[in-house]
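Complex shown without one protein chain; remaining protein chains in place.
Up next, subunit A:
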């Protein structure tokens, strides 16, 4: 799956840290969207980013700027501020996916299982999103005790929350 040509967009919350990782992601897919984490050596990544894919508006932010860290209500505020259906943030190294009336908040977790002061026992994880019309299916891949576990979550967008 993680070979060049299969993925159309990569959305990355940040803390790739070094250019080498950035370049690697670019080989998987040239359409790479990334926001700045506090350990990124590239200072020119933006703090937040929005993009449209199909019928969905997506927002991206590392998450250390949203206090309290990992707090759903504060993240929902950011979601309202960016005016997006799907908000993707990170920083906590813990996969979460919340659905609320305003849309969806996703945290793909840490792809490397890196240490976090916020989460104990980080399992490496990433998320694959399949956007089709008004529906998005979120597949989460987690490496737990040496095995890859996959879960999926469905979201359907109601037309009232579309274009403003």
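Going forward, contacts are C-beta pairs under 8 Å (C-beta built on N, C-alpha and C of every residue); 3 or more make two chains touch, one makes a residue touch a chain; residues count from 1.
FYI, contacts and distances are computed from a predicted model.
Peer 1: What does the UniProt entry say the missing chain is called, choosing from "peptidylprolyl isomerase", "Vacuolar protein sorting-associated protein 35", "Geranylgeranyl transferase type-2 subunit beta" or "Trafficking protein particle complex subunit"?
Peer 2: Result for the unshown chain: "Vacuolar protein sorting-associated protein 35".
Peer 1: What subunit A residues would touch the chain not displayed?
Peer 2: The list for subunit A reads 18, 20, 38-39, 43, 64-65, 67-69, 73-74, 76-77, 80-81, 83, 101-102, 114-115, 117-118, 120, 164.
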